[in-house]
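The following block contains the structure, expressed as structure tokens.
What you see is the complex with one protein chain gone and the rest in place.
Our next item is chain A:
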Amino acid sequence: MLDRAAHDALVAAVGSENVISDPVQLRSYECDGLTGFRQTPSLVVLPRSTEDVAQAVRACHRHRLPFVARGAGTGLSGGAMPVADGVVISLQRMREIVDIDPVDRRAVLQPGVTNLDITKAAAAHGLYYAPDPSSQQVCTIGGNIAENSGGAHCLKYGFTTNHVLSMTVVLPDGEVVTLGEDTDEQLGPDLRGVVIGSEGTLGIVCEITVRLLRVPETVRTLLADFPSVTAAGEVVSDLVAAGIIPAAVEMMDNLAIQAAEKAVGAGYTLTTPAALVVELDGPASECERQFDQVRTICERHGCTRLHIAETAAERAKIWKGRKAAFAAVGRISPDYIVQDGVVPRTRLAEVLSRIEEMGRDAGLRVANVFHAGDGNLHPLVLFDEDAGEMERAEQLSTDIAELCVELGGSLSGEHGIGTDKACSMPRMFGEADLSTMDSVRAAFDPQRLCNPGKLLPTPRLCGEKPGRYRPHPLEEAGVIERL
């Protein structure tokens, strides 16, 4: 519970109509998309302006209350999970699209604007916002910035960090600053780039200016079935070798295909061991030629069915299946965990066979959906909590993420570290790396009030000795060094 003075200060900051203190209502803020981690907050405030946010943060700062920013709560790493006796600052009432500037091709947004609404608002000018997480209908631009979210089209177009020009940030002591500029010409070190992907630990992002891109002249999409995941993987390598950067290359294995097909009937082949969605976009004269090359490469690797979307509706259907894949897994398993790890693309085949082995050993099924172009895996570990499989599933999922690190990759490609993987961080980073990150955090938030306990391991969360650091394979090979 909050003490009276703190409660009153927060009510004064945003107005009583923008405060939730009813215990039942507070419950709906207890977790994000990672529902295994729960904590009911003491209070939720719903500011309506940057100034409200600043006032609320100042009140927290003055009363030493930890606070957690929250967008749509679709995060998958427990980043928006409240902290005990803390305050949630929800940005859901800041949903205004402040400006769309078709000349300088940019949009100014409040943090609660959903990702898809940016593109909808820009469409009238032939423009769009490129990063497109599968959750784009609901997730917010503020959450996207916090997680440096990606999407299927990030292989060609980059991630959130490549599309944000500047943002107003309320620092953890309530000061309001602007990070980033009107152009990429920087004024000193790039703090904007540090805050993007910092998972809400360095401040609350309020007014955001993003770049908009011209809608490409042509988009060509195909769905191709393959006799094995390996064959599909070879297609991806050959595309790269041919110098083609598709707008998107997504792979699904048979379990994922079955789930997606059951859920939305996207026209996938139920029996195929693997399928690729390949999309090219750009000027028509470029696209057509490369699209022919893609078809040839698919055929060379034993493609068993090649379906080319001829209309916008067909294209949308292919994507609907892919984007529904996570949730669809619920149709083939009572429970599941979504994992998010990255390996160098050349190690895709290896990681997939290791995952299969590990699943077999654990007696659990793993479905695979992934952004094949950049080696970003989303293994879905299927389990039945009622059958007591939960702990085993969590262990398997963690082991998969750590396997990615072992193969020279990363613990997370887009969902973030949050609460979920903070204790795995020492697998990827050494003590000095983590303490340097912690120093940067201290520069922004000396009092550790801003989303504490997330992203970096803490003794409270992970025990005194969070898992031992395993030497990076490149380190073992003598390619990189750590002193």
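The working rule: a residue touches a chain if its C-beta (ideal position, glycine included) is under 8 Å from a C-beta of that chain, and two chains touch if they have at least 3 such contacts; residues count from 1.
Heads up, the rule we're going with is that contacts and distances are computed from a predicted model.
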Listed names "ComF family protein", "Glycolate oxidase FAD binding subunit", "Cytochrome c553" or "ABC transporter permease", with the criterion being the UniProt name of the chain not displayed: "Glycolate oxidase FAD binding subunit"
Residue in contact with the excluded chain [from A:320, A:345 or A:392]: A:345
Given A:23, A:189 or A:388, the one touching the chain that is not displayed: A:189
Contact partner of the left-out chain, one of A:173, A:207, A:250 or A:399: A:173
For chain A, the residues touching the chain missing from this view: 54, 58, 61-64, 103-105, 126, 147-148, 150, 154, 158-159, 161-162, 169, 171, 173-175, 177-179, 181-194, 196-198, 214-217, 237, 240-241, 243-245, 282-283, 285-286, 289-290, 342-346, 371, 374-376, 408-417, 421, 425, 428-437, 439-444, 446-448, 455-456, 474, 479-483
